[in-house]
Structures are given as structure tokens and as C-alpha cells.
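A protein chain is absent from this complex, but the other protein chains hold their places.
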Amino acid sequence: MTLTLDTPQLVKTQPLLVARNVSKSYGAVHALRDVSAVVYPGEVLGIVGESGSGKSTFLRCLNLEETPDSGSYTLDLPDVQGNLFDLDRYARRMLCATRIGIVYQNPHLGLLMHHSSSGNVAERLLVAGERRFAVLRDKASAALDASEFPLDRMDAPPVELSGGMQQRVQLAKAIALEPALLLLDEPTTGLDVSVQALVLDTLKRLQQDRRITMVIVSHDLGVIRTLSDRVMVMRRGQVVETGLADQVFQDPQHAYTQQLVHAKL
Amino acid sequence: MTLKSLTRAWEPMSYGFLDGSAKREIRRKMLKAIAVPGCQIPYASREVPMARGWGTGGLQISCTLIHPAMRIKVIDQGADDSVNAASIRNFLARVSGAPVTMDTLQADLIQSRHRIPEERLRADQILVLQVPNPEPLRSVQPNMSIARQMHADADYGRMWLQLYEQIVRSGRVMQGASYPSLVNGRFVMTPSPIPRWDVPKLNMAQHLTILSAGREKRLYAVPPFTRVAPLVFDDVPYRVEDHGHLTCQRSGAAGYFMNEIPQADGTSTFEVSDSELGVKTIRKAEGAPAHIGRTWYENGRLVQ
Partner (left out) sequence: MTMILDVRSLSKGFTMHHLSTTMAAFDDVSFSLHAGEFLLLKGRNGAGKSTLLRTLYRSYLAASGQILFHASHGVIDLARAADVDVTYLRRTEIGFVTQFLTPRPRVSAEALVAEPLRLAGIAAPDALDQARHWLNAFGVKPALWPAYPTTFSGGEQQKVNLARALILPQRLLLLDEPTASLDVSARAALIARLAELKAAGTAMIGVFHHPGDVAELIDRTLDLTPAPIQQKDRADVVV
């Protein structure tokens, strides 16, 4: 059963993020086929799917790390125009550094492991042009605090921290500049359950307090269900189903989604 | 017309040691470097009769610029009398017939390793600095291809982060020599391993500075009257070495960059690093004719 839903009637705001028909192949492998997504300001979109479904590739496209073969991507922000996939390297870097935050599954991708934690956060501010040491310290500690990172450890290098703490440093770095869009790639995968709960709690709190628009990729349905307003299910590079989080989990329409939901413990 | 009238007579060696095409290449690259201040320009870096890492970069620039009327001064860490400085000076004189001098004021071309003379350089003088490692981003980005992209994007966040880290760990900026500096508001360069004391001398200087790394095959320039700003946080001021209050134990010169000489009893004495300045100070004290020019620092303070 397919069901096309109408365009919003009540919510008049423009979507923050619109990605249309994003396709990407590596040789004969179609990593993404016509993937489209719309995210409204303050909304949390969860993307689920098994390994190789293309969900992380799509997220990397949204972070402009990857350029798809075709498709468009726009963000409704002042001074940001046109298809972001067409931006040159410099414009991409500035946009990502100032407007988009990302938390990777692997902290090594997002952090300088041997620099101080506060320095990792400060780097974002430095790229954005902050040149006052005292302000860097203040803003870095505020961001670390918002990520519920213990401030007495703020100058410890991430290599000396636990996995959960490393994710908090990544999160602090991602939110230090109050990004318009926060991307999370398997933010809790590989953490043990109690630490996972803490990180989820932090994310939930950020969502409530700051209404940050987020896109979360995870193969863990529990994580997606806890954090997302809406869910997009991907399989073999394609979107098989999108809908409200509780609807997708309670009344999955597509055979694959039903399989996925039923397989959850 | 004979063939002989169209060609030059055979010579055992080109003037200034380097062959004409090598000099032409370096001249072009120097012009390019002057046009884009602080930007590292690659060049071929020929063989010279000296091991790489001993000043071959500076030597090639000097060999290219030299002409028979050009007075040459060569210093090594401020001293005219070190073995390396003396060898380079002798070599340059031999291959060009150019006169040599130790007096900064009389030199037209100054090739230097790791120091800028204390006496102010004029618009008609050229300073050639030997550079061991021209890439300021090397410590933060070991991949040189990416480092080059970072220069292109003016992506210097990591450089600043390095300073941040030093302040966090040690309470102050620990970078001593080779203090990264922003040239003309665009490129971050390493000013070669000159002490922090010397970096402000490059800012809006009258003279042309050419920096050249022979082993790394890169040259770059600070043209006259170009802004050179050491990277520094707005609220953490740039500090030069604390030498302003020191006095040279041999010459009595005070308020300049000093060499520290440890003593057997654990204390230290100091000698002025710019050796010819020390010599001139002694001569002056003895009543001999010696003219000391205006210096960048007076009474231990930088004069703008």
C-alpha cells in the first residue's frame, strides 16, 4: 500500500533541508538511488537501514563530504543559496564549519585525539574567525557543559577519554557554533548500554532546549525511535518508507520495514 | 659573420656558478613570490657545491642576484665569522668577483641563517633568509597536498589551534623560532627559524626579503612595505624574547638579542648575537671610526 501525503497545511514554515533525487554510484554499485528528504526546522529525522543501505553515504552527502552523481540539496538559511552540491571546496568548508555540525560514529573522524578536548571545540570557533583566547575558553566550556561533559576534564585529550566522553566532545564541537543542522552518524553505536543512555539523554535534552534540527543515522531502531519525530527507512540505496516515527514502528507499510521492526528484540 | 662572433667564448664556469637557465627560472619564481607575498613558490633547486640543508636555498638566490658591484654580507645566527658563513661568503666572492663586507650598512645583499641584523635595512638592500622547512602547516598537516589546499583556502584554524593548545598546556605560547606569521593578510608563512625578536622587523620593512629552502625546493618573499603579523590572540599579546634588559659582556651593547653563554658556576653571561654590531660597539668605545646605523630596537624596545 502506498500513500501519498499532502503538503503541510498548518505549518507554514519552509523546510530547512530539502534533498531531491540524490543518486550516487561507485562503479557498478548504486550507493544511493533517487533519495529525497525534507526536514523542517526543529524536526528530528531518523534514517534506519542495515549496513550498506546507503544511509551513511546519504549523511555524508548532507555534510558535503561526498558529492553525488546527481540530485540537489538546499538549506533554507540566510546567505545560503542554490544547490549546495554545486558549491566549491572553499564554500563547502565554510558552510560546514559554521552551519552544519556532525557527530561521527568513530571519534577519530571528528576529533584530533591528541589535542585537548576544549581545543577540539575551539577549533570550530577559530575556523569561524574567533581570535580572543578568553572567549574561546568560555564558548568551548559552555558547549562542553551543554553536552554534559565534566569541565574539570576539558583540557584532557580525547585519547585519554572513554567512548561516551569522546562522543560528548564531538557533540560539543558540533553545537559550539549553534549549527542550523546537526548530523549524527551512529552516535551511540559501540558504546555500552549505560553510556548509550547518557548520550541519548544529552541529545534529547539538546533537542528540547535548543530545538536543533537533526538528522540521525542508526541501525539501532531503539535509538531512532527515542530521538526522531520522523523516520526514513532505507534499503539498498533507496528510501522504502517514510513517516512519523511511531507510525513507521507501529504500522509499517513496506514489507522490508515490517521485517525490520519485527526483528527488533 | 662567423659563428664565433655570435657565441660567447668557452668559460670553465658560468658567472655566479649557476647556469643561465637556472638563474632565469629563479628570477621568474622570485617575481612570482614578490607578486604573491608569503606564498610558497616551487623551484627546481639545482645542485650547488654544498650539502642540502646548509643554506643551498639561500645560496641559489644569492648566486642569481649577484653582480660584480654588489657588496655581500653573510651571517649565520648573527655571526659573520662562523665557518658556514665564511665558506658561503668566500664561495660567492669567488664565483662572482663581488666585494664582501661585514658591515650591515654597507651590504647590498645579506644572506642570513636564522637572524635579521639589528641595524635597520634600507630599501636598496636585499635580505636572503635560508629556510630549512618552509611549510608552517607541516606540524598540523603532514600531508603536503592537503596543506597546499589549506593555504589556498586560507584555512588556518589548525595553526591557531596549535597556539591555543600551547597556552592551555603551558600557560603561554611556546613557539620560539619560526613563529608563524600572516603575510599581507593572506598567507601564513614561517619566517625561517629567526627568533620572535626578529619577526616584527619584517613588518612594513623597507627592504625586500627572499626566503628560500633548497632541500624543500620552495621560495617565498616579503616585499617592501608588506604587513607581517605574527599569529596571536587578540587578548594574548605577542611577546619577544626577554632580552631587552641584557648587556653584552664583551662589547657592552645593551638591549639587543643575545647569545646565552652558560658559565661553570651555573650562571650565564650574554653576548650580542649580531657579531658585527658588537665589533662596531667595541670600536666606537675605543674611539676608532665606526658608524652604527639606526636599529630596529632601541633600549630594548621595538621602534616603529
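When the chains are written out, they are named A and B in that same order, and each has its own residue count from 1.
Convention: contacts are C-beta pairs under 8 Å (C-beta built on N, C-alpha and C of every residue); 3 or more make two chains touch, one makes a residue touch a chain.
Source: prediction; values computed, not measured.
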item	value
Which displayed chains the unshown chain touches	A
Full-complex contact with the absent chain, from A:29, A:134, A:159 or A:244	A:244
Option touching the unshown chain, where A:11, A:29 or A:134 are the choices	A:11
Residues in chain A touching the chain absent from view	1, 3, 5-11, 40, 43, 197-198, 200-201, 204, 208-209, 226, 229-230, 242-244, 246-247, 249-251, 253-255, 258-259, 261-262
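Criterion: only the chains that are shown with their structure count from here on.
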item	value
Between chain B and chain A, distance of the C-alpha-averaged centres to the nearest whole Å	48
Residue numbers on chain B that touch chain A, as the complex places them	149, 152-153, 155, 157-158, 160-161, 164-165, 167-169, 233-236
Residue ranges of chain A in contact with chain B within the complex	89-90, 93, 97, 112, 115-116, 118-119, 122-123, 126-127, 131-134, 136, 155
